[in-house]
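Yeah, one chain of the complex is gone here, protein chain that is, but the others are all in their spots.
Now for chain A:
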Amino acid sequence: MSLRTLPLLFLNLGGEMLYILDQRLRAQNIPADKARKVLNDIISTMFNRKFMEELFKPQELYSKKALRTVYDRLAHASIMRLNQASMDKLYDLMTMAFKYQVLLCPRPKDVLLVTFNHLDAIKGFIQDSPAILQQVEETFQQLTDRYGGLSDGEFQLIRQTLLIFFQDLHIRVSIFLKDKVQNSNGRFVLPVSGPVPWGTEVPGLIRIFTDKGKEAKKVEFKHGGHYVTAPKEGSFELYGDRVLKLGTNMYSMNRPVETHMSGASKNLASRTQEIIAPNPLAKEELNFLARLMGGMEIKKPSGPEPGFRLNLFTTDEEEEEAAVLTHPLLGLALSLLQQDQQRNKELARIMGEFEVTEQPKQSASKGDDLLAMMDGF
């Protein structure tokens, strides 16, 4: 709907990705200098000038699949590698976190404060790199220029566009379930208490006026919630107290990125559905990706810098289990994007015949068969 949404979507999802990677790098005891290099490389790729220029052009939002490919590339902008299963997990966590933040924004324009919270944290990751810091501050300026003067109505349209993008995503996230901000059915909790948005009055009052405009009567009514006035407005300046906590880093050493597979089979079913339905717009999306990633400068690892693999799961065994269930399907999805429509239909038909079972061993052999089939094309 709104053509101004992509920069906000990209930057906030990117911010969440960095929070998760940072936490997992520390949990896996990756040496500090390697971890710093990874974050620096990713951030510098994200905020590359040419890339930002493409991002800020007015355009519709593309599909989740297309956007996912951009993050795949971004996550591999450095010496770190992620298996498909870990990349899936990462993307699930990122999208559900930002969906939560958009849904709970008190005012539509607060999504800009959420974006600033992410950027503030990103600046914290690259304090020692003035060149990258400069890139981030330039992006801050661009955001202020483009969004600072938008009306409430335009932000409402942006909000609706983002929510449409996240419609029907109900992946359960352990940290949300624990904090009771998400129900066991995957729906977020919408509190009916706390401060009202800045600019809104606490509900409960009916005021009746005379023809001359004088207040004739005041009547209270029982609203049903327990609201209080907003204490103060968050700052939209380059530096300032954002007030809003949405978009700040919710992971820490005491609250790690939880990785157990609760509800994984449900997630798989919905993901399989997404993949089996052939995407007739793959060509348009490929053009978009080419434009966008053309601006991405991926540094090739040079010299004796050895790469390492990051695991979003607690153990290698857990990651393998997840990989075996999802990898063949996703490998297929990525190739679906690259092949033409006729082949899409043929692959989709074959996919339709592939049954997902709970037993890892059985899936592994079927997965191998599919991979062999793909090699044959």
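Here is the rule we use: contacts are C-beta pairs under 8 Å (C-beta built on N, C-alpha and C of every residue); 3 or more make two chains touch, one makes a residue touch a chain; residues count from 1.
Note that in this section contacts and distances are computed from a predicted model.
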Its UniProt record identifies the chain omitted here, from "Very-long-chain (3R)-3-hydroxyacyl-CoA dehydratase", "WD repeat domain 54", "Mediator of RNA polymerase II transcription subunit 20" or "Vacuolar protein sorting-associated protein 33B", as "WD repeat domain 54"
Where A:Gly124, A:Gly148, A:Gly204 or A:Gly240 are the choices, the one touching the absent chain is A:Gly204
Touch assignment to the omitted chain, from A:Arg49, A:Arg81 or A:Arg187, lands on A:Arg187
Contacting the left-out chain: of A:Glu54, A:Glu137 or A:Glu154, that is A:Glu154
In the full complex, chain A touches the hidden chain through residues 1-4, 58-60, 62-63, 103, 106, 108, 151-154, 156-157, 159-160, 163-164, 167-168, 170, 183, 187-190, 192, 196-197, 199-211, 213, 216, 219, 221-225, 227, 281, 284-285, 288
